[in-house]
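All protein chains of the complex are present and in place, except for one that has been dropped.
The block that comes next holds subunit A.
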Amino acid sequence: MAERTLLDRLPVVHQLRQSVGLQRGMLVAGLIMTLVFLLCAALAPWIAPYSYSQLRGADGVNFGAQQPPSADHLLGTTVGGFDVFSRVVWGSQTALLVVVIAVLLSVFIGILLGLVSGYLGGWVDRVLVVIADAIYAFPTLLLAIVVAIAISGGQSDLWSGVMAAAVSITVVFIPQYFRVVRAEVVRVKSEAFVESAKVIGASTGRIMFRHVLRNATRTLPLVVTLNASEAISTLAALGFLGFGIEPTKAAEWGFDLNRSISDVAAGIWWTSIPPGLAIVFTVLGVTLIGESLNDLADPRLRARRRAAKSRTPADAVAATVPTAREELGEVQ
């Protein structure tokens, strides 16, 4: 195989180069939307004209409730008298925080459990699989609400609100990572290089972490991107249902949507549409990335350039007879 530069080996960059046609369009669109989201989150203090909890301007005059869009308030003000544009921008920060914490927590716990369960097997495996299945069977939003109440106890400042949302999402996601990693571990476990490590006398821990783990996490980036978008919608749903974060502690899109319900009937569009669109764009962007990565990772779904590529003649032949190479000389 030809040497690949470091740039080419970066996960998303590599796939971007690999993609063609519609799949490339999807990936690029997703990347742009996600980039805008990340920039908003990172640069919120500079982009947003006001703070998320600001009710009056520098001159001490109240913004006023439900003001239509104007030069002072690009997207008007909410029923509570907050600046809509500022809250939409600040909301991206909250969303990002929740996604990062939720995904980090669930990835680490899920991988660890999946590894232990898949490699050791036995009763540990059986118990963990049953628990994961039980969580699967539970309505995710209901579970998230229960966890949110348990953690924040109704009080919701920024951190307890973010943690409540993140942990409740984590609980829902762990079974997914657990399943993916466990399946991979079970596959890798039977490979000859794991047996050869056993024969050498490597300890169980060493085999698990040095030989199995790194070979079992290849599909995780896909699950992470897909879950990130799910995390955003779950957070919005929690906020919409009133289990989110108080408006004075942080901006949160779902909460703002909830407050704008009555405005819709009164013809006030600027309080509901901006946070709604923010949710749609962020979820869509991350989902597009996840879906395209998913398609690109699977050779059967990957679109190819007209002069499709294959590495060597032998590979090309092997591609038409699935077994040719593996079976070559595998005589018992």
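Some notes on this structure:
In this text, contacts are C-beta pairs under 8 Å (C-beta built on N, C-alpha and C of every residue); 3 or more make two chains touch, one makes a residue touch a chain; residues count from 1.
Operating definition for what follows: contacts and distances are computed from a predicted model.
Taking the options "Cytochrome bc1 complex cytochrome b subunit", "acetyl-CoA carboxytransferase", "Peptide/nickel transport system ATP-binding protein" or "Indolepyruvate oxidoreductase subunit IorA" in turn, only "Peptide/nickel transport system ATP-binding protein" matches the UniProt protein name of the chain that is not displayed. Across the entire complex, the residue among A:73, A:87, A:182 or A:211 in touch with the chain not shown is A:211.
Contact with the chain not shown here comes from a single listed residue; of A:16, A:47, A:74 or A:202, that residue is A:202. Within the entire complex, the positions of subunit A that touch the omitted partner chain are 1-2, 191-193, 195-203, 206, 210-211, 214-215, 307-314, 316-317, 319-324, 327-332.
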